[in-house]
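Removed: one protein chain of the complex. Kept in place: all other protein chains.
A, B, C and D are the chain letters, set down in written order, and residue numbers restart from 1 in every chain.
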Amino acid sequence: MNLLSEFERIFGEYGGEIAVAMGETGYMVLVSIVVAIVFGTPLGTLIYLTREGGLMEQRTTWTIANLYVTIVRSFPFLLFVVFMIPFTRAVFGTSFGTVAATFPLGFVAVAIYARFTEQILLELPSGLTEAAASMGATIPQTVFRFLLVDGRSGLVYALTSATISFVSYSTVLGVVGGGGVGDFAMRYGYHQYDFMLMYVVIALIIVCVIILQSLGHRISRALDKR
Amino acid sequence: MNLLSEFERIFGEYGGEIAVAMGETGYMVLVSIVVAIVFGTPLGTLIYLTREGGLMEQRTTWTIANLYVTIVRSFPFLLFVVFMIPFTRAVFGTSFGTVAATFPLGFVAVAIYARFTEQILLELPSGLTEAAASMGATIPQTVFRFLLVDGRSGLVYALTSATISFVSYSTVLGVVGGGGVGDFAMRYGYHQYDFMLMYVVIALIIVCVIILQSLGHRISRALDKR
Amino acid sequence: GCAGGSGESGGSEGETQTLKVAATTTPMTDVVQAAAEAIEGPYEIEMVEVADYVQPNTMLENGELDANFVQHPPFMEEFNEANNASLTVIEPVYLTVVGMYSSKWKSFDEVPEGGKIVIPQDKSNAARSLQMVADAGLIELDPKADKWTVTVDDITSNPKNLQFTEIDIMQLVAAYPEADAVFLHGTFARQLGLTPADDALITEQDEQFAVSLVSREDNADSPEVEALAKAFHSDEVRAVLEEKDVPAAF
Amino acid sequence: MTAPTPATPAVEFRNVTRSFGDGPAAVTALADVDFAIPRGMIFGVLGESGAGKSTLLRLMNGLDHPTSGRVLVEGTDLAGLGKSQMNRMRHRIGVVFQAYNLVGNLTVRQNVELPLRLQRRKARSGPDSVRVREMVDFVGLGHRVDHYPAQLSGGEKQRVAIARALVTEPSLLLCDEPTSALDTHTTSEILDLLSATRERFGTTIALVTHELEAVKAICDRAAVFESGRLHDIVEVDAARRDRGQSYLAHVREVLGE
Partner (left out) sequence: MTAPTPATPAVEFRNVTRSFGDGPAAVTALADVDFAIPRGMIFGVLGESGAGKSTLLRLMNGLDHPTSGRVLVEGTDLAGLGKSQMNRMRHRIGVVFQAYNLVGNLTVRQNVELPLRLQRRKARSGPDSVRVREMVDFVGLGHRVDHYPAQLSGGEKQRVAIARALVTEPSLLLCDEPTSALDTHTTSEILDLLSATRERFGTTIALVTHELEAVKAICDRAAVFESGRLHDIVEVDAARRDRGQSYLAHVREVLGE
């Protein structure tokens, strides 16, 4: 088989569809990243703060927040998507399509990144919170001016790592018509046994992820002055 | 609907099968944990050591190891399972059944845990490797007597976190006849519309994971003397 | 009532009404596309591609779709029964030639003691495959059980001690190289370069398994579904089926 | 040089005991300690390693809590303070930690600015920004404002910590061996600064140090601890103070060349 002519065939025949699928995946992953930052970081911080021996020890809050993360992460994702359908429909008026599919993914993104955030904060030296306390920093000040400042490189690297998970999760969303490259690869490549197409698309995904990864790596390194 | 009688029905009718499925999941997850520890920890350590500015800076090794982790993690898992079928068959003589299904899961487990390991090691203070170097520690000594010693609590916590991912991934393995509780929930619950059964099984999975999580948490805290 | 219907439907006259029809894979998606070109009147078809066989029915029942094209009637009946739903068959469109195939044996008689038989995991297709194995005389099924809902538990005699493995329909092709016999739909067999006539150990082409256009009881008689039915019967669809070498059911 | 001593002392320890762990491995860091630091005093804390000095300071701003007994700051029992009251109290207490505890991802300037920011003072402009600049210059790091702690030497880090503690002009200043990593010359400059701070703002200073010279130089009074017990309180003889010599000259003198 001539690889070049295969590529020609694939991009000639499916180029437009692949571009659309890439756009869909980009949308799902981007929304997940935003949601992970906006809700995952605070949730992870909350788990860190309210834990036993934490700055804001609070058993009930910790239990609930920690439970959310654990449940959402251990729920088989495909079934979670199904489980969420009534809620998705209530919010978006529909349960299918890229936008609606992103809804369950968002919940998972929050859970994944919250756990990452907690892990990063746990590794910070205790002198940092001690310094914050000694200066009379409020809890929000401790978080924003100390923890997130010294944790930032770890958080960025973890976000990169989490993003790769989001890409991987997004491929399951074909079940509810979410589209995306993963679904495309499944549909045309796997279900129609066009393995060449499937591997080309997977390679595309991987290349994008590698670029993302090295970008995250670079930013993370640049942010670490410690 | 009477919840109690529903439970009676479910456990009466499917109790034995659920037990078998739990056993299968237990097997898959346990093997993944072992493989993650045995291969994931060294791989993550290798990425840490050979990175730019690392103790054993080695561009080629780093690129390959890092690529493995990135590729395996971003490969849509279902397609990865399919991709691995020829190799699985070559190794186990079959690509079906719980044992064979664990093969692709193992590769993913290694990749996930390697990344976790790298992240934990990156957060360790530079004074640690400096102390090791000053004592004339060889690379293996630096790893075993310094890095893994001070990183151990983070590594255990990360292993717990990774295990939850393994559980989640294992549910996808039903497609190649891997069995397990996730597959059970899909098969009887989803595809045969017994939603009560599906949620009961999911609840079972979650309870197991929560126990695992709190165990990991406890061990991790006990190991941290810093 | 028309519980939602399709989101953009119900426009005033002269406006085109978009009909949402779900499909999963080829050849169903090709048929829907052909129908989209063939449809007449103030309608256009929007295909919703879903990588799953349960969701199209759930969505249809919930009024998010106008119709779907993913299944045969027994599969739909199963859904209706389990979910108290009111899906209804509009038109059978094409027949699926299913068969048991083997990469190792020329006939069922060669399948050895303890042979591994791989069948689909959904109820109707599982029953279909068991029925074929029974027809070949390798097992006996409980005569009291319904012919199209039998399960592995209904096997009353299995002298060769055959091992049945149930997996996702989508994975059957992967099982072909190592199973002693595997159930395949015609389209999948073709992907492996197999033809039902030459390569199957046994085939079956029961008309009741014709893949059909399905909608709900509450819109089955509506003009838009009538237009859909007509489109799915068009020459364009027939041409696509011929091209794909699938026998039309009309 | 007697400091003003109004009625309520700046800090008061009433029968304070602090122990860690229990059973045979238990350590009593402070045992039944009872003393007061009058306002405006520079109070030395002396004692061998492990005598309980750092623990003492940590108790003074509520970073640690007594196992028994009470700690009062400016007449207020710390145990009775709510969270935000405690924070407000801490805004008036500067701390120089033994381990510096700088924020690694902030530059020298940002580290010094930090306590002002926490108190919602505008540090970007106005007198506070001038004050930040002044403090950094004073500790001799004017040319390193944009460097990060990892790029500094031990003594430079310590100086940043000192600047950070002084920038808010606290009414109580807790210093845990603030010149341990500093040479004699820088040390005497820092000590001068502490002395001047007290002079100008009436700041009460608790100074943990091993350098008797430092105590001699600026303290009014010093407590000597031994294995957690307050062994003695010594009044410093102000007359014996002497300073002002070039560093190398001082080296030569002491080493006898």
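Going forward, contacts are C-beta pairs under 8 Å (C-beta built on N, C-alpha and C of every residue); 3 or more make two chains touch, one makes a residue touch a chain.
Values in this document were obtained by computation on a predicted structure and should not be read as measured data.
Peer 1: Considering the entire complex, write down the shown chains that touch the omitted one.
Peer 2: Touched by the chain not displayed, across the whole complex: B, D.
Peer 1: Specify the residue from the set D:Ala31, D:Leu81, D:Leu193 or D:Val224 that touches the hidden chain.
Peer 2: D:Val224
Peer 1: Of B:Ser5, B:Thr63, B:Gln141 or B:Ser214, which sits in contact with the chain we cannot see?
Peer 2: Counting the whole complex, the residue in contact with the absent chain is B:Gln141.
Peer 1: Out of D:Asn87, D:Ser171, D:Thr187 or D:Thr204, which residue would touch the omitted chain in the full complex?
Peer 2: D:Thr187
Peer 1: Which listed residue, B:Ala19, B:Val34, B:Ala133 or B:Leu215, touches the chain dropped from view?
Peer 2: From the options B:Ala19, B:Val34, B:Ala133 or B:Leu215, the contact with the absent chain belongs to B:Ala133.
Peer 1: Touching the missing chain, which residues of chain B?
Peer 2: 127-128, 130-131, 133-138, 141, 145-146, 149-150, 152-153, 223-226
Peer 1: Using the touch rule from the top, list residues of chain D that touch the missing partner.
Peer 2: 20-21, 25, 27, 46-51, 53-55, 98-99, 140, 144, 146-147, 151-156, 158-159, 176-177, 180-187, 210-213, 215-216, 222, 224, 231-232, 234-237, 239-240, 247-248, 250-252, 254-257
Here is the rule we go by: only the chains that are shown with their structure count from here on.
Peer 1: Please indicate the chain closest to the centre of the assembly, with centres calculated from CA atoms only.
Peer 2: That would be chain A.
Peer 1: Between chain B and chain D, what is the separation of their C-alpha centroids in Å?
Peer 2: 49
Peer 1: Using CA atom averages as chain centres, what separation in Å is found between chain A and chain B?
Peer 2: Distance between chain centres, rounded to whole Å: 18 Å.
Peer 1: Compute the distance, rounded to whole Å, between the mean C-alpha positions of chain C and chain D.
Peer 2: Between these chains, centre-to-centre, one finds 80 Å.
Peer 1: Mark out which residues of chain D touch at least two other chains, giving numbers and ranges.
Peer 2: none
Peer 1: Multi-chain contacts only, two chains or more: what residues does chain A have there?
Peer 2: 82, 186, 190
Peer 1: Classify the inter-chain contact topology: is it line, ring, star, complete, or other?
Peer 2: Topology of the interface graph: other, matching no listed pattern.
Peer 1: Dump the list of chain pairs that touch, please.
Peer 2: Chain-chain contacts present: A-B, A-C, A-D, B-C.
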